[in-house]
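Heads up, the thing below is written out as structure tokens.
A single protein chain has been omitted from the complex, and every remaining protein chain is retained in its original position.
Letters A, B and C name the chains as they come in the text, with residue numbers starting at 1 for each one.
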Amino acid sequence: MSRFSSPQDPLFQALNSSVAYDYRLAPYDLEQSSAHARMLARANVLSAEELAEIERGLSTIREEIDSDSFVVAPDDEDIHMAIERRLIELVGALGGKLHTARSRNDQVATDVAMFVRAHSLSAIELVHDLMATLVDLAERHHDWAMPGYTHLQRAQPVYLSHHLLAYFWKLRRDADRFRQAMTAAGELPLGSGALAGVTFETDREGLARELAFARVSANSIDAVSNRDFVLDYLAAAATCATHLSQLGAEVVLWSSEEFGFCQLPDSFASGSSIMPQKKNPDAAELLRAKAPRVLGHLAALHGVLHGLPLAYNKDLQEDKEHLFDAVDTIELSLRVARELLRGLSFDRERMADKAADEFLAATDVADVLVRRGVPFREAHGLVASLVRRAVESGRTLSELSQAEVAELAPQLSEDGLGELLASGAFIESKVSEGGTALARVEEQLEHARTALREAKP
Amino acid sequence: MSRFSSPQDPLFQALNSSVAYDYRLAPYDLEQSSAHARMLARANVLSAEELAEIERGLSTIREEIDSDSFVVAPDDEDIHMAIERRLIELVGALGGKLHTARSRNDQVATDVAMFVRAHSLSAIELVHDLMATLVDLAERHHDWAMPGYTHLQRAQPVYLSHHLLAYFWKLRRDADRFRQAMTAAGELPLGSGALAGVTFETDREGLARELAFARVSANSIDAVSNRDFVLDYLAAAATCATHLSQLGAEVVLWSSEEFGFCQLPDSFASGSSIMPQKKNPDAAELLRAKAPRVLGHLAALHGVLHGLPLAYNKDLQEDKEHLFDAVDTIELSLRVARELLRGLSFDRERMADKAADEFLAATDVADVLVRRGVPFREAHGLVASLVRRAVESGRTLSELSQAEVAELAPQLSEDGLGELLASGAFIESKVSEGGTALARVEEQLEHARTALREAKP
Amino acid sequence: MSRFSSPQDPLFQALNSSVAYDYRLAPYDLEQSSAHARMLARANVLSAEELAEIERGLSTIREEIDSDSFVVAPDDEDIHMAIERRLIELVGALGGKLHTARSRNDQVATDVAMFVRAHSLSAIELVHDLMATLVDLAERHHDWAMPGYTHLQRAQPVYLSHHLLAYFWKLRRDADRFRQAMTAAGELPLGSGALAGVTFETDREGLARELAFARVSANSIDAVSNRDFVLDYLAAAATCATHLSQLGAEVVLWSSEEFGFCQLPDSFASGSSIMPQKKNPDAAELLRAKAPRVLGHLAALHGVLHGLPLAYNKDLQEDKEHLFDAVDTIELSLRVARELLRGLSFDRERMADKAADEFLAATDVADVLVRRGVPFREAHGLVASLVRRAVESGRTLSELSQAEVAELAPQLSEDGLGELLASGAFIESKVSEGGTALARVEEQLEHARTALREAKP
Partner (left out) sequence: MSRFSSPQDPLFQALNSSVAYDYRLAPYDLEQSSAHARMLARANVLSAEELAEIERGLSTIREEIDSDSFVVAPDDEDIHMAIERRLIELVGALGGKLHTARSRNDQVATDVAMFVRAHSLSAIELVHDLMATLVDLAERHHDWAMPGYTHLQRAQPVYLSHHLLAYFWKLRRDADRFRQAMTAAGELPLGSGALAGVTFETDREGLARELAFARVSANSIDAVSNRDFVLDYLAAAATCATHLSQLGAEVVLWSSEEFGFCQLPDSFASGSSIMPQKKNPDAAELLRAKAPRVLGHLAALHGVLHGLPLAYNKDLQEDKEHLFDAVDTIELSLRVARELLRGLSFDRERMADKAADEFLAATDVADVLVRRGVPFREAHGLVASLVRRAVESGRTLSELSQAEVAELAPQLSEDGLGELLASGAFIESKVSEGGTALARVEEQLEHARTALREAKP
């Protein structure tokens, strides 16, 4: 019996019903309900027999869910109501006792928090796998030279290992962010009732322990209105997706004919419907294209929360689809990124060839001048004049004559640029901590391996 | 036979495959393919018999789609490939001729344009229905007074009809925007091939006519990279959703106990899982909560397109889910808004009571002074001093004594504020064009009815 | 005299005051105020002498604004109050009459509409200039071959003119969008008062004519709450910025050493603080980076409007900074894009060399088979096997032996691939309307020149 005199309009139901998507909260809802029932039994709201009956019912439902035989009824507004309805079918009116001292408002917040915790952990594991893959790749290519770019212009040579490890550290920060989301979701809302608490002295600490929450929420109004942990997850996922978009963009670039730095595995490439020669980096492009999607979800949830008065409002139901799609997107993206990277084969010769571009030594030439006492800013100008002469006459730096060097940068005239421009010299010169000199990369790899062990989820 | 030596990785397929969602383009794809086949026949690429065979095959597929008996194969990357694969099953190798002079790049752009055109039209129709509902409601409540608000503070009284019609004009602009999206999608990409055109002199004008496109695209590279029309649709939908969010927010406000301006129909209200007395405006709240979702899709697609080089990139596949969900969201929202409004019952007395608040006449009092020669800014100050006196002593304006009025605003002392403050006088004073005086509202209703007829989709 | 007993808190003023940025509305506010004063005179609210005095005062203020000698007072909350305050200083209490029959709510909406109209026009002009630049460039490079890309993999050869003109059509649609924003801003809010209309029968049609609005708003509540035209402008600007981000990204790519398709003018390039050889495409990178900024403004304004009840709310003040920065960003970006393009120099030989890549002819080879009766899908497979053989053995297509061709694609054995693979043959084969064959590009250029003339702002 409800207080309403007419049934819900089907259009309203179409908008209002969430069971089509919150169905995936079922495992969390069942786990929560079991713990809640045990708590009610400890509080003498349920007898031992009643508890056993309810646990039996919930267990049957869990089997139905697991075997995909659970049937959603047309009037089941959400998974919580579907489960309660089914429980009453299975154990009779007794099933109606389960909702004692609980409201959907704290119930759903608890389910979502459990979901966020579980998927933060999945994300951490997947990020960890990708980090491990990057370390492997870096080890296998630790001394492969390639041009480093700024502004997509060749800047200075680096080792491929060094470039790949840059992503390692980005991902490590991503893992930290997912960990923070997991911590944020570690506060139990259950027991907050509709908004004000409940009329029973419930054992919330016990519930938290059973459901592996680190603590209970301190304020019932905050608890039912709080979706910060979803924002935290989405922010972590958005930043991670942005990193993957950069990685994807680089794979697209590197596998172009113009760069030619790497070949995609056939198993991660697509053909064209019309051009028989094509081998397209669709996977890498999609890694790039997914970042705005995840960001869109974060922005949308902020929008939903904007200007909402306390405590619970139905608007909060819009948290779920944004969260679920973000989870699916980032988890699949992380898996694909890992396998895609594992399958890449790099072209050592081609990269080395481009890394040997003498112009990439210009900073080093300036630094030689610095060591001879020329202020850096001045040294920079002298080398720029050498570069300009070379470029204008279509030559490399070492093709400039002794006389030209003497004219433009007398401090260099003595030994010319010879040794420095000999292949390899200027890549090994970046000896500062965190730099690309091999010894530093080895040090960094060691550092990364330690970080990987420590970050083991 | 492909140029690849290993099959696609299942993880890659999970990311890459779009058939799960682009399946809904099937009707457009089939219509397009029929027209394309007829064009190929006119160009003598297909014989009459071949055309007949292909049309028969396509028609069988259409029936399979309509009856939900079409079976997607595991390797069907998208709906286009699924249909071609099925066609070849049905008519043999001949089916492979259909892709002559066509690439998936122009094919998918054409499908999406057809989809945008069809759903722009749906949106226009639904917006039109909602506009008609607003006119009906305004007619039925044309002389019901209510307080008008600025800053959510009572400002001046208005008629409910006038307030409701404000949404009419917002929606009318929304219809214009959907119309512009429809126009933008009226350019045929088909015939642009992969990016450069095709090697056959195809009859694109004829194709455009058959498929009801207004014109053909002028540049093949633009045609396969262009998703502007999707942005246009999403921008129209986002603005429309923002308008509905305002309408939803007002219904939430008005149906609160504090405002009490209207009652929701039971058929568009929800109860609470725990509080038996609750009658919650979930429909209105969800209208409010959906706007950020639609906006999220617009922002995401902009993000996808950001910095993409020409011509086609796989990133463009990310147009579809954003578009589809936005379409479903706005169409359902418009339907719900219409039915929700139809079901509202307003509380005439309660609104009138609040509209009679004398402070709402303050501007009119100032205007009386203006007509007696006091500059408006000064008049404003004089009335403010009357208001302050009243507020500080907990009285209404008409409870101020003659002496007080004479002291604070001598120009009013003669006749006091009497007549003006008599109920109704100051709502009818807003006689300017577009104002709330009844005659103006009648004029506006007439104007709205005309607009409605003209905007008939 | 206000109704308040204490002055505004400085912190509140810091948040509330908008004069620091809405100052730039001054010219529109003055123009509006003059027209409003003349209307008041026609309505006999102002005498001819009073009008003259007020016009004199406004004219003095305009001079002060123009010469940057206008002094904003600490308590001037916004430019409207600043101007009224100054007017009263200049012409005495009479200045206080100007606000008769007007509220800041309709006044500011009118100013913003005028601003949007003016800057939509600027944008159209700048877009037009950029379109003209693209036509010039396309004419100068009409028969320069380059590889066309899909998925950033070489796909089919195109002419540079054809590629550049793709942007022409994108921009043409941008011009349409700015035109729609201009139309949307063509509805006069003035005369709507605070929200309900005013107590004077004002001549709004006359005002609209004087201020060059196409029509008057039909509903006062809509008029003061409406910011749709700002959304329209921002949506147009966001799409245009997204197009420019693609153009910028391509210039970055093309000016990389790996592509080497073009050289930046020195006047649009940056050096490095440390690497003397660098010539960085900062301008192109910033064109790319500005799109998210403009989109951010659009998203933010939608957010501001989300769930706002009617009529005016202070939140609407947040329209201005988003609008102003978007205007400045897109106008500067359009100017820079034009000059940057004008200064690019392309490397004909390098592009032609890459366009001659035989694999780019694969579709044409398949089409040859089609003309010999092989269904396209089958032809595609045959050519794919040729490509695979070539790729696996590190050869080009024409290096395959007669025997190999006969084995893999017997239908081609007769004449091999000779003529087709001869340079140039396969770029000229794309003869469909809108395709890249020279005759089609000439046709397109003619079409573009006409469009340019017609779109003359």
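Criterion: a residue touches a chain if its C-beta (ideal position, glycine included) is under 8 Å from a C-beta of that chain, and two chains touch if they have at least 3 such contacts.
Being a predicted model, the structure only gives us computed values, none of them experimental.
Within the whole complex, the absent chain has one touching residue among C:S272, C:T363, C:S429 or C:Q444, and that is C:S272. The chain not shown here is touched by just one of C:L247, C:A299 or C:L341, and that residue is C:A299.
Among B:A73, B:M275, B:A425 or B:A439, the one in contact with the hidden chain is B:M275. When the omitted chain is restored, the residue from C:A289, C:V391 or C:A406 that touches it is C:A289. In the full complex, chain B touches the omitted chain through residues 147, 149-156, 252-253, 255-259, 270-282, 285, 299, 302-303, 306-307, 354, 357, 359-360, 362-363, 365-366, 380-381, 383-384, 386-387.
Hidden from this view is one chain, which touches chain A at 1-5, 45, 84, 88, 93-101, 105, 148-152, 155-158, 162-163, 165-170, 173, 176-177, 180, 184, 191-202, 204-205, 216-226, 228, 231-232, 235, 238-239, 242, 245-246, 248-250, 253, 288, 291-292, 295, 298-299, 302-303, 305-314, 363-364, 367, 370, 375-378, 380-382, 384-385, 387-388, 391, 427, 429-437, 440, 444, 447-448.
Take chain C: the residues that touch the chain left off the picture are 2-9, 11-12, 14-16, 77, 80-81, 99, 102-105, 107, 193-194, 265-277, 279-283, 285-286, 288-293, 295-297, 299-304, 306, 313-315, 317-318, 321-322, 332-333, 335-336, 339-340, 343.
Here is the rule we use: only the chains that are shown with their structure count from here on.
Among the remaining chains, the Cα-based centre furthest from that of chain C is the centre of A. Each chain gets a centre from the mean of its Cα atoms; for chain B and chain C, those two points are 23 Å apart.
Chain contacts: chain C has residues 149-152, 155-156, 253, 299, 302-303, 306-307, 363, 380-381, 384, 387 touching two or more partner chains.
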